[in-house]
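Heads up, one of the protein chains got dropped from this complex, but the rest are sitting where they should.
And now, subunit A:
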């Protein structure tokens, strides 16, 4: 479903600012990406850098950084984790984050606690949808995918 043209997927988990999405994998790892709102706000993304596999990332220390139109900044991190893997397709073509934000994952991480503990600080389902739409409306964000 969409709000202001911003795609929302109810099966994913989100931080309370709807900057990142998180998906639970069967092996207990978590996949992290940018939301449609985030990629729209950023504009055309030219660089992505993911910390090396094995690096511990505490809350507040970013899993990855992005750059668009001379703006650089973090893809935020809201739970303690260790980086397991970066998505090499995205490192090679960061623009994929603009084109398919929910397919173009950024990193797979292993939470320091259990996956349940990590997901417990995130929002999902109806509550997430309400907050996601509220942010798009409040900040008047109209999403566009596929900017090149």
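Operating definition for what follows: contacts are C-beta pairs under 8 Å (C-beta built on N, C-alpha and C of every residue); 3 or more make two chains touch, one makes a residue touch a chain; residues count from 1.
Definition applied: contacts and distances are computed from a predicted model.
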item	value
Protein name, per the UniProt record, of whichever chain is missing from view ("Putative tricarboxylic transport membrane protein", "Lipoate-protein ligase A", "Acyl-CoA dehydrogenase" or "Transglutaminase-like superfamily protein")	"Lipoate-protein ligase A"
Residues of subunit A in contact with the chain not shown	17, 41-44, 46-47, 49, 65, 67-74, 76, 92-95, 139-141, 148
